[in-house]
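Quick one: the structure is below, and I'll ask about it shortly.
Only a single protein chain was left out; the remaining protein chains are all shown in position.
On to chain A.
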Amino acid sequence: MATTPPSTAAGRAAFADATASDATLRRFLHGLPGVDAVGLEARAAALGTRSIKTTAKAYALDLAISMIDLTTLEGADTAGKVRALGTKAVHPDPTDPETPKVAAVCVYPDMVATAKQAVGGSGVKVASVATAFPAGRAALEVKLADVRDAVAAGADEIDMVIDRGAFLSGRYLKVYEEIAAVKQASGAARLKVIFETGELSTYDNIRRASWLGMIAGADFIKTSTGKVAVNATPANTLLMLQAVRDFRTQTGVQVGVKPAGGIRTAKDAVKFLVLVNETAGGDWLDNHWFRFGASSLLNDLLMQRQKLSTGRYSGPDYVTVD
């Protein structure tokens, strides 16, 4: 069920002491329980052996489709490409109108207006990456201008990147303040905070970044840009699901999770849904709280969906190319 998030201000106010300075923030983040890498990966792998069949599979495939942020983030993007993507987002499978719509299309800020037009009044959201995506190497003012530009063009959601350089050098307060500023600039748009987990490198860092993002006002925490070698993995997503679960228990505030990059098959997507189901729980099994940042994943989900209803694989010519 897509509930509106509880008032975030009250829950997050509890962290005022922690965010008083770099030192207090560091003490807070480094006081979070450590992550044992072997154990975390073993748990993610164990959940990956769940066998999802028949009715459960049908449910999971439709749910996964409805959770996709259908993404194109290329230098070569054109209005034509974005319109095609928008049309596909609304009608993923032209042969079956029962197919759920995807959650959103995700584009660069200059394509937001085109994307808005393409999805029309379908209910499909338009998400825009911003803040000097993907590196995040720009002055705060430039980043905020990037965000305002996307919001002005009609973006429903903003996918920002954190300053990994600041994070890795321990300047947590800078990261915190930047997220808070972007949150403010986003206005009514929901804010997804991308950590680029592949660059943070350790699971301890991913846990700290998750909490940092959540106390700074993230509506979603997101693994990756899709532009580095290691993007979403079952283990880093499991870890972030634990973080949002614990954060809600502690503050009452629910935050969404978005693994992005590297999830290409229906089988993988179903495994991620199992992680959600058995870690954060059923409240997150809704596209208001969980998304897949993906592009090629959609076609595999559609092919598996057709297979489930017809008993046959149709092949790549029976789904639309992007």
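The rule is simple: a residue touches a chain if its C-beta (ideal position, glycine included) is under 8 Å from a C-beta of that chain, and two chains touch if they have at least 3 such contacts; residues count from 1.
The rule we apply is simple: contacts and distances are computed from a predicted model.
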item	value
Chain not displayed: protein name in its UniProt record ("NADH-quinone oxidoreductase subunit M", "Sugar ABC transporter ATP-binding protein", "Sarcosine oxidase subunit delta" or "Aldehyde dehydrogenase family protein")	"Aldehyde dehydrogenase family protein"
Contact with the hidden chain (one of A:43, A:116 or A:164)	A:43
Options A:18, A:60 or A:266, residue touching the unrepresented chain	A:60
Contact footprint on chain A, counting only the chain that is left out	33-36, 38-40, 42-43, 49-57, 59-60, 63, 242, 245-246, 249-250, 273-274, 277-278, 280-283, 285
